[in-house]
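The complex appears here without one of its protein chains, the remainder shown in place.
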Amino acid sequence: MSFRNPVKVLLLSILSGFILLSSAFGWEESQDIAYRLKWLANTSTVGDLYADARGMFAENGLKVLVKPGGPERDAIKELELGRAQFGVASADQIIRALSKGAKIYVLAQIFQVNPLQWIYRPDKSPLDKPADLKGKIVGITYGGIDENIMKALLSKYRISESDLTLYSVRYDFTPFYQRKVDLWPIYRNAQGPIIGNKIRDAGEKIDYFDPDAHGIHTVANSVITSEEVLNHHPQMAARFMSALIKGWELSMDPVNAEKAVQTIRQFDRDTDEDIIREQLALTRQFVKPRKDVPFGRIDVPAWKQTEEMMVAQKLILRPIGIDKYLKQAK
Amino acid sequence: MLHKRIYQFLIVYAVGLSVLFLVKYGLNLSDYVIPPPKEVWITGQKYWLEYLREVLDTLSVAVFGHILSILLAAVVAVIGRLTNWVGSFIKMGAYNIQSYPIVAVAPIIFILFGDGIAARLLITVMICYFPLLLSFIGIFSEPVYHIEHFYTATHRLTWGLSLRIRVFENIAKLVTVISGSATVAMVGTIVAEFIAADDGIGYRIRIALYQSDLSKILTALFLIGICTSLYLLSLEYIGLRIRKRPGISAGSFS
Partner (left out) sequence: MHIDLEKLSFGHADSDTRVFEEFSHRIEGPGFNALFGPSGVGKTTLARIIAGEMNGFSGKVASSGLSRILYTYNLERLPDWSGIGEHFKAVTPTSQTGFLNELTRIFGLDPYLESRYAQLSLGQQNRANLTRYLVQDFDVLIMDESLANVDEGTKKDIILLVKKRFPDRLFLYISHNVVEVSRYCKNILVVRRPDKSPQILTVSGFDDMGEQEPERETLERIMLEMMNAS
């Protein structure tokens, strides 16, 4: 075989790279299980950390590597590429991926109520009803779920986008601190105690605008897995979910509050214990709003509303029938 | 030269795209992970004009930021040559600022400059100027002994004259360093827009990333590649013109 032809050499190199790459994928049950979170280890992931640190996975005979997420991490892609077997993704991410043929299933819905709310200063920007948004400067993350939620809310209450000013937000809260923006999107349970307390400490009053209270029921973080895992390793998936549910149930039980706080502290050394306690209490309201609501209950109507919202906003071209992909874990 | 540069970019882009599609179909990945060629094509057709405007917006900031970086690096390098306290203080400050990650400095930049054009420019300059500074310091502080000797011996060598000699003698190196840093300026502006702006292609990439829309990102990358190639070409052309000016001897390029 001659290697003088550069095109042949290039094709061969690509092919070899491709073979090497594919051999890196694929997952065997004997290997560790990777669980990719949506965000960094914090109170919003308390049940995941609790199951890991307190040996629930090990009790079920599983060796699980819990991997923190971040803005550039995408659990769905990692599932498809075989780099993770379970993951956490937001509902909009999941619906978007399903609309593009991703082979994934939802096993549990972590938050029963979406903790995404808008923080505001009631003295400066009084806000009793959605119509009061008119004339305000409202922060949204373009491309993020908060953009979709706010637009759905505006549409529901027939408020035109021209009646208010949308302000593009990112990680940094400075424009809100500087009072350049009236409402800023925030994860009520995780960011609320930190940001809210900071503003309160500065002598200002704060409040939160909750779209869920105004009829926009959307889904936030949910546990997902791939079709491959569900079809070929159903027992392992069941053991994983049973351990995870146990971890969440125990961590949400007020009796175990201190244990939960200490577990979070193992992974998140930067947040004060008092803040974590406050975050934990709030997280409980979103994850287990009532004692009789089991952890992970999939709120099918909320999923359908999220899907309808995305169709209405042309984020997906056509309905995907989300209920087909919801496989409630027991 | 223009055609060659563009062809080279198109080849690199096509090879990259082919590898992506090869991986997609080889591993049977969904359209969410890697979009199909048809989707990339349709997205490209739908967004190219809009994205081109954004890329040109980014490019204009990058060019302006590049010029500012050159000026800043030149000023810092000149002041840094001073042997007194001010010189060493400014040099140390420049090195320190560079060592901070931009994401960490971003809140301070927002407070001081808001999140408009000024913040974009500043971040671009912060990312772009350091490699320039290192080169400038190297060039400005390296004596051209065979030329400077006469002026030193006759007590005529002022700092301005020595700077002029060193710049003139190293003009080819400077042109190469400046052309090379154009790419860094473009990348710096995109990073700035990613973290600190509501305009430009970096901002659009951020949105596309939120939406996991690789088709849009591929469209953006294509346009960024074309525009950056054109900018580099313009700089190389200016460099060529400078080299052809009378008095720029072959010796200046040795």
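First chain written, first letter: the chains are A and B, and each begins at residue 1.
Convention: a residue touches a chain if its C-beta (ideal position, glycine included) is under 8 Å from a C-beta of that chain, and two chains touch if they have at least 3 such contacts.
Computed from a prediction, not measured in an experiment: that's the story for all the values here.
Every shown chain that the unseen chain touches in the whole complex is listed here: B.
Contact with the chain that does not appear here is found for just one residue of B:Leu10, B:Ile147, B:Ala172 or B:Ile207, B:Ile147. The omitted chain makes contact with just one of the residues B:Ile6, B:Leu56 or B:Ile165: B:Ile165. Summarising the interface, subunit B meets the missing chain with residues 146-147, 149-150, 153-154, 156, 164-165, 168-169, 246-252.
Keep this in mind: only the chains that are shown with their structure count from here on.
On the side of subunit A, the complex with subunit B involves touching residues 10, 14, 17-18, 21-22, 25, 71-72, 74, 76-77, 80-81, 93, 96-98, 100-103, 141-144, 168, 170-172, 174-175, 178, 315. Residue ranges of subunit B in contact with subunit A, taken from their complex: 15, 18-19, 22-23, 26-27, 29-33, 35, 103, 106-107, 110-111, 115, 195-196, 198, 203, 206-212.
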